[in-house]
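Right after this comes chain A.
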Amino acid sequence: GCTKKSDNEAAGATTRAADQVKIALVPGGAHPYFQPWKDAATKAKADLGLADVTFNETSGWDQTKQNDVLKALAAQGYNAFGIFGVAPENINSTFEDLKGQGFPVASLASCPAGDVNKADFCLSTDVELAAYKAGQAAVEAMGGQGNLVHLTGNKVDSNTQRRIAGVQKAVDETGGKVKLLQTVTDVDKDLQSAQKAVADLLAAKGTQIQGIVNTAYNPAVAAAEGVKQAKLPIKVIAIDDDQTILAGIRDGSVAGTVLQNPVGQASVGSYALTKLAGGCTVTKPGVVIDSGSFVVTKANVDNYETDRQAKTDELKKAFDGQYLSCQ
Partner candidate 1 sequence: MTKLLTARVEPAGRLRSLTRRPEFTLVLVALAGFVALAIATNGNLLSAGTLGAFFRFLAVPIVIGLAQMVVLAIGQMNLSVGALTGFCAMVAAWAMLEAGLPAPLAIGVALLVGLVAGVTNGLLVVFTRINGFIVTLATMTIIEGLRYGVNGPDTFQGYSPGLREFGRASLLGLPVVFLVALAVAALVAFFFARTVTGRQLLASGGSPFAARLSGISNDRSIVIAHALSGLLAGVAAVITVASSGSVNSSIGDDLLLPSFAAPIIGGVALTGGAVSVAGTCLAAFIVRLVDVLQAQFDINRRWIDLIVGAVVLGAVLLGTARQKLLRRSS
Partner candidate 2 sequence: MILTAEGLVKTFPGVRALDGATLRLAAGSVHALLGENGAGKSTMVKLLTGVYRPDGGRIVLDGKELHLTGPLDAQRAGIGVVHQERNLIPAFSIAENIVLHHLPRRLGVVDRNRMRAEARRCLDLLDLDLDPDTPVADLSVAHGQLVEIAKALSLDSKVLLLDEPTASLTGDEADRLYAIVRKLTTDGGRAVVLVSHKLEEVFAIADTVTVLRDGHSVAEAEPLESYSQGQVVDLMVGRAYASVTLAAREVDPQTRPALRLDRVSTAGGHRDVSLTVRPGEILGLYGLVGAGRSELAKALLGLDRITGGTVEVQGQPVRIRTVGEALRRYKIGYVTENRKEEGVFLDQPITRNIGVTIWRRIARAGLVTERAERTVVADYTERLGIRAASPRQLAGQLSGGNQQKVSLAKWLAAQCEILIVDEPTVGIDVRTKAAFHELIAELAGAGMALLLISSDLPEIVTLADRVAVMNDFTVRGELANDHDYGRMSQAIIRMIHAGPDPEQTGAGPDRPDAAGEPAA
């Protein structure tokens, strides 16, 4: 009769010393957010004495392509992976594939959709919390009342749904003093559509709006620019610390921004992956860890980096003491 080979006979995990570990950091595609990963990768390689750490952003926001990239990297000898999954809804199968080959896998900067994480751990911004903080910052900048608009990315993305929930929560807490006038989705694909959407929005309702909170990059850039140009007294809360946005905070056109911790994700992620390759195990497989989010305003625009560094150090300690168990 016909028999089927057992599924997980190859999955015997091998341990590797640090100088045998080759880590691949793979974002979902090209995005300014991931740029700090490059430097963090170089630094991790030197600090941890790794064989190699590479950064590959050629996935093009396509899960199929990302899977190809990952397999190509594995074929090239990379044996530990930090991944931002393009499609949170089916990234778990990709994680399982890689784990099946005996590689440690980290879900970085985003966790799979649903409650299950098949990677060893997920180190990511708690997007709902970050959006909540951004919402709060916006409410505060608006003086606790008025109309707020939320600009965000791809509607069919579980992270977008979380962000919408986070902002909604912050608005709800004002007890009706702040009204969420509109949530505009799908304006993160490219800068020009974002600019057009912002211009049209301001043209239609500019005078009724007191605050704009952004939870995606392109609309944040467009909103900062658009509000400045329209000379409207609207408070803009942006996201991340791209140069353009920091400049906006300094010149006052942006009221604040919510930072995430890409460097921490890459460096702590690499650290944990190295440990896992060396024989450690995660105490709670699939654990989800918040890499932190920080509100930056004109007040702390020049020294927020210390807070972030502190969070990163704290994360590393938490891995040593709490998330990893090593013999």
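We take it that contacts are C-beta pairs under 8 Å (C-beta built on N, C-alpha and C of every residue); 3 or more make two chains touch, one makes a residue touch a chain; residues count from 1.
On how the list was made: all candidates are chains of the complex that A comes from, given by their letters.
These numbers come from a predicted model, not from an experiment.
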item: Options 1 or 2 - which one, within this complex, touches chain A; value: 1
item: Footprint of candidate 1 on chain A - complex, ascending; value: 30-32, 34-35, 57, 155, 182, 184-187, 189-193, 195-197, 199-204, 206, 218, 221-222, 225, 229-230, 242-244, 247
